[in-house]
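Moving on to chain A:
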Amino acid sequence: MRFIQDLFKFMGLEGRLHLAWISSAEAQKFTQVVTEFTEKIRKLGPNPLSGKNIHPFGDTGNSRAGKLESIQGGQDASAG
Partner candidate 1 sequence: MQAQVEQWLKEGKVDIFIGYKNIDGHVLPHFFTKENIDEVKDLVVGQAHYSLEKVATKVAVDHPDMKIGILLARDCNQRALHVLYVWNQLNPNHIQTMEAFEASSDLEQPEVTAPYKQKMGLGKSMLPKDVEAFDQAERFSRWMYEFSKCIKCYGCRNICPVCFCKECSLEHKDLVRAGNLPPEIPIFHLVRAVHMAGRCIDCGLCEEACPADIPLRLLYRKVDEIVQDVFDYKTGTNPDQSPFSVLGEKVVLEPTPINE
Partner candidate 2 sequence: MDYKFVPSVCPYCGTGCGVLFEVIDGKLVGTLPNKTHPVNEGKLCIKGWNMHEYINSFMRLKQPLVKAFGRFMKTEWDEAIRITADRFKEIIEKHGPDSIGVLVSAKITNEENYLAQKFARAVIGTNNVDHCARL
């Protein structure tokens, strides 16, 4: 985790990866963590990989950009 976070930081995608261990019995903690992280991501701004921002010179016309949004940006893992 630390490795990927450092790598993201090097790339310019800092702070978009978060790991939290939450049991299925701790529903309150889960909502709290998710809300906090969502707010943090909102403040960081939209994922630069989403939409048509893949190519710095404009739209490559690839629809893969939309799919990438679900892989990167605002991620957190919870173990139940």
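Going forward, a residue touches a chain if its C-beta (ideal position, glycine included) is under 8 Å from a C-beta of that chain, and two chains touch if they have at least 3 such contacts; residues count from 1.
On how the list was made: all candidates are chains of the complex that A comes from, given by their letters.
Small disclaimer: the values here were computed from a predicted structure and weren't measured.
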| Pick from 1 or 2, the complex member that touches chain A | 1
| message | Residue numbers of chain A touching candidate 1 in their complex, please. | response | 2-4, 6-7, 9-14, 48-49, 54-57, 60, 62, 64, 68, 71-72
